[in-house]
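Just one protein chain is left out here, and the rest sit where they should.
The letters A, B and C name the chains in turn, as written, and every chain counts its residues from 1.
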Amino acid sequence: MQMEGKFTLKAPIQKLWDTLLDPETLLSCIPGAEKIERIDEKTFDCVVKQKVGPISVKFKFKSILSKVEPPTHIEVDGEGEDIGKAGHFVQKSVVDLRQIPGGEVEVSYRTDATIVGKLAMFGDRIMRAKAKKVEEEFTKALQERLKNVV
Amino acid sequence: MKDFEYFAPKTVEEALSLLSQYKGEAKIVAGGQSMLVLMRQGLIAPEYVVDIKGISALDYMTYDERLGLKIGALTTHRAIEKSPIIQKHFGVLSEMETNLATIQTRNWGTIGGNLCHGDPAGDPVPVLMTLDAKLKLKSLSGERMVAMEGFSKDILEVDLEPDEMLIEIQVPVPRSHTGVAHEKLMVMQGDAGIVGAAASITLKSGNGICEDARIVLSNAASIPLRAKEAERCLIGKAINEDLLTEAGEVASKEADPPSDVHASAEYRREMVKVFVKRAAKRALEMARLR
Amino acid sequence: MKGEPKELRLTVNGKVYELKVKPKALLNDVLRKDLKLTGAKRGCLESTCGVCTVILDGKAVRSCSVLALQANGHEVTTIEGLAQGDKLHPVQRAFIDHGAIECGFCIPGRVMMAKALLDENPNPSREEVKLAMQGVLCADSGYVKQIEAVEIAAEKMRGGE
Partner (left out) sequence: MAEKKQGVKKQRMKKQDIAKPTVILKEEAYSVIGKPIPRVDAKAKVTGEAKYAADIEVADMLWGAITRSPHPHARIIHIDTSKAESLPGVKAVITGKDFGGFRWGWSRETRDEEPLATTKVRYLYEGVAAVAAIDEDIAQEACDLIEVEYEPLPGVFDPFEAMKEGAPLVHEDRKGNICVEYHWNFGNVEKAFAESYLVREDTFQTPRMAKGYIEPPAVLAYWPDSTHLTVIPAKGSPYFPYRILSNCFNLPLSNVRIIQPFIGSDFGGTKNDMVSCDFSAPMLSKKSGKPVKIVYTQFDELTTCLRRHPMWVTMKTGVTKDGRLKAIQTKVISDGGAYTRMSPLSNFLTGICMGLPYKLPNFKTDVFCYFTNNPSSAAMRGHGIYHTRFAGDVQMDMIAEELGIDPVEMRLRNAIENPKPGKIYETINKLHLATCGVEECIEKAAQAIQWEEKKKAERVKGSKAYGIGFACGTYLSGTKLSGHNACAAMVRICEDGSVNYVTGATDVGQGSDTVMCAMVAEVLGIGLEDIDIKRVDTAHTPVDPGTYGSRVTVLAGEAAINAAKDAKRMLLEAAAKEFGVKPEEMNIKNKKAFVKANPEMSIPWARLVRMACYTTPGMVIIGRGQSSRGISTYGLADFTTGIGDIGTNYSFTAQAQEVEVDLETGVVKCTDNSVIAHDCGFPLNPPAVDTQVVGGAYHPGVGAALYCEFEMDKGLTLNPNLVDYKLPRAYEAPMTKVIHVITNDPFGPFGAKEASEGSTCTAAPAVINAIHHATGVWIKDLPAKPEKVFWALKEKREKGKK
């Protein structure tokens, strides 16, 4: 399941970078995020709750910053599973920050996520629709948050 | 499947008190044609199941020239499909049911269960929205009426409190010179539409100008989507081929369709054009005859 | 208590059964595991293939999509209850004589589907037969002879068989 997009913000790139990597930011922006803890330089411990109608899942997973090039490029690998064993989840995201004229920064992201197990019995119809929503909410929240960076 | 505690109330009141007693932890099962699959797949494991299928008081259809159509929430799809009343006054409902899944599903599945499941690919919601249907919801704390439009909140989510249940669907008497049609893109007969469109057209008597129009799409957004812009380009005009084409194009701009194994979002947008036009055209022809 | 077995009173093929089943038990489980009536097949368990089709109060349903307790106090007919002694039901007869059977896995469900159709509509159009057969998947018959067999049976039944 691939998702990508971009948005621009008016803020100093370094500040955006710092906020972006701040667990606090992610916690407040990722829909359903219950816990995002930085356990070392590269690793985050996360718990994210998601709900599709009657179906609720709670993914416990580790996100590892597999590649970090401040202040322009991050790669994150996540893997974990639902505590109720409804599914196993693997995800890789790449985020690029690019200075563009007018003191603006273009934030572009590419995410590739796979969910297997019981949740996948559904086929991908519902899951893709849900993922699309999560993506929209996340980027919206993130933009809100980053606006206030300035 | 996980074990659960099971209740089979025989009356609405019993059911409602169970729901309020186990608020949130209880799941209603009616025909269970959607719910049981999720339970079997281990995607939901309710502590308590309130099986309302046996509440015969909610299995009825009545029609009154003034009050319109009332359908009990536990009326099966098959009963609606076969009902002479429905076929006489709301042919579109019967036709929609004929293309809904298979006979076995329609024999056991209920209209209420379908509406409350909130699947954006479902056919009944768009059709009932074009018919301007209302829903009667009930809990121990009382009754409330909600419009079919607005009942769907998100994928598989509807405007229903944990202690509430759907009691009745009410459909107003069709206005004169009104035609309603439903069309969907099926690869195989009985498929959920890759996209679907229901349209209702009301003409001014005499001059044939479009007085009112309703167009609702399935599988074109995360909830059944009312294509208001498309409606606007028909209302107040004498509808012709070009106008129908335009309505389709406008609707496809309003749509925010998903991309999945059956079709890409781009293709769905194209199909919205085709099916809005097909549904509206057929509705128009019917309106002219009435 | 969660999972506690409940009383189930069920009439199957004219015989009354009284047993206790777990609430989660599907009608398909009870027929196959408790009553040892394995005619109704276990196919997809996802309400798609239809080989588990039985007749419940005169209507064809998928026994994998009905909780056994939902059938409490109701009447079920399975393929085992269709023939009267050695006399096969006209649908069964027609399926044999017309050579509409291959591996046979979908046949019990399909025959029940066809019976329900003909009980409700003695003179179905080909369209109506196809719509009914749509509810049961077959891998290897191509449906042609099955559709024709249902039409043959319909004719026989109208003739009073």
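By definition in this document, a contact is a pair of C-beta atoms (placed from the backbone, for glycine too) under 8 Å apart; a residue touches a chain by one contact, two chains touch by 3 or more.
For clarity, every value in this text was computed on a predicted model and none was experimentally measured.
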Omitted chain's touching partners, listed by label: A, B, C
Residue, one of B:E47, B:D256 or B:E270, that touches the chain absent here: B:E270
Chain B residues touching the omitted chain (full complex): 1-2, 41-42, 185, 187-190, 192, 194, 260-264, 267, 270-271, 274
Positions on chain A contacted by the hidden chain, ascending: 1, 79, 81, 85, 88, 90, 114, 116-117, 120-125
Residues belonging to chain C that touch the chain removed from view: 24, 32-33, 36-46, 48-49, 51, 78-80, 82-83, 88, 92, 95-108, 111, 130-131, 133-134, 136-147
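In this text, only the chains that are shown with their structure count from here on.
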Interface with the most contact pairs, given as the two chains involved: B-C
Middle chain, criterion being Cα centroid separation: B
Distance between chain centroids, defined by C-alpha means - chain A, chain C (Å): 49
Centre distance in Å when chain A and chain B are each reduced to the mean of their C-alpha atoms: 35
Interface hub residues of chain B, defined as touching at least two other chains: 41
Shared-contact residues (touching 2 or more other chains) in chain A: none
Parts of chain C lying in touch with chain B, wherever the complex brings them together: 1-4, 6, 22-24, 26, 45-47, 50, 53, 56, 59-62, 65-67, 69-70, 72, 113, 116-117, 130-132, 134-135
In the complex with chain B, residue positions of chain A that touch it: 52-55, 84-86, 118-119, 121-126, 128-130, 132-133
Chain C-touching residues of chain B, taken from the complex the two chains share: 1-6, 8, 29, 32-33, 36-37, 39-41, 47, 49, 51, 53-54, 78, 98, 102-105, 107-108, 189-190
